[in-house]
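With one protein chain held back, the other chains of the complex are shown just where they sit.
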Amino acid sequence: MASLITCPHCGVRPKEEFTIRGDASVTRPSPEADGEVWHAYVHLRDNPRGLHKEYWHHTSGCRRWLVVTRDTVSHDVIDVSDAGALA
Amino acid sequence: MLEVQLSAKPALFGAAEGLFGTKDASTAGIVLTASTQSTILQVLSPPGATGVAEKLQAWVGAEGAGLRPNGPGNWFVVCDAQPPRESLEALSKTLEGRAELLDQSHGRTRIKVSGPKVTQMLAKGTAIDLREHQFAPGQSAPTLFGHISAQLTRVSPENFEILVLSSFALSLWDSLIVMGREFGIQAHC
């Protein structure tokens, strides 16, 4: 876990300002997708060793949802970007 | 129909006032003031909208108001007093189709914190680096202050403004007094 996150909108902030939602590599299936696909989306998550993408919400800041790419071993944060692709 | 006179009470009505940590106002390292007559507007624009910031900047410049960026496509406009109606209408008109304008005068409370010890005191609440070249006068940022989310603005080197959800205003006010006591703090609202 990182101590500091560089929010693309607000700059360097402590992790306390954020809420973590988890795996950002999953994509919401189409409503027509079958039950198994939905089951995987809702319930199944990897717990990777190494690089991991997560949704972080800057709750006490700009209230934007961000995608944080970090290393679960070294705790290095590789990238932080806006989840809605806002620059 | 009965005649009823409706008057407003600010969220900080009845908050603690006076000197704390000092008996002499001239030695107070911190002055805490509630800005209760403010008009506070929130502006929301779609991500793609252009020119909103510029239009807001022009309006606050002319009106002597303040602009507090709150996130992408999101600003607070703060005015010390109620701006003239025509001016507000003009603002509303220039933003039409670009952004929504929302009155948050009652939803947010504006607290001014100033004094020679102000950055030392605010560092007890926020992780923002308050050194002047990092957070210069005019800069504004939403942040976590203690356990409360708030919008922090540096008005001038030793003058800051905290914009906070009104339901948290009393709690924040009390915390600020606790944080300021060691420097001597004068509070009035």
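Which chain is which? They are A and B, in the order written, and residues in each are numbered from 1.
Going forward, a contact is a pair of C-beta atoms (placed from the backbone, for glycine too) under 8 Å apart; a residue touches a chain by one contact, two chains touch by 3 or more.
Simple rule for what comes next: contacts and distances are computed from a predicted model.
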Worksheet item: UniProt name of the unshown chain, from "ABC transporter permease", "OAM dimerization domain-containing protein", "Sarcosine oxidase subunit alpha family protein" or "Hydrogenase-4 component B"?
Response: "Sarcosine oxidase subunit alpha family protein"
Response to the item:
Output for the hidden chain's shown neighbours is A, B
Practice prompt. Extract the touching residues of chain A with respect to the undisplayed chain.
Written response: 1-4, 12, 14, 19, 21, 28-29, 31, 33, 35, 38-39, 41-43, 55, 57, 59, 63-65, 75, 77, 82-85
Worksheet entry | Where the missing chain touches chain B, by residue | 1-11, 13-14, 20-21, 42, 44-47, 73-74, 100, 102-108, 123-124, 126-127, 129, 131, 134, 146-148, 165-172, 174-175, 178-179, 181-182, 184
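By our rule, only the chains that are shown with their structure count from here on.
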Discussion item. Need the CA-centroid distance for the pair chain A / chain B, whole Å please.
Written reply: 31
Worksheet entry | In the complex, chain A residues that touch chain B | 9-14, 16-17, 58-64, 82, 84, 86
Worksheet item: Can you list the chain B residues touching chain A in their complex?
Response: 47, 70-72, 74, 127-129, 141-144, 149
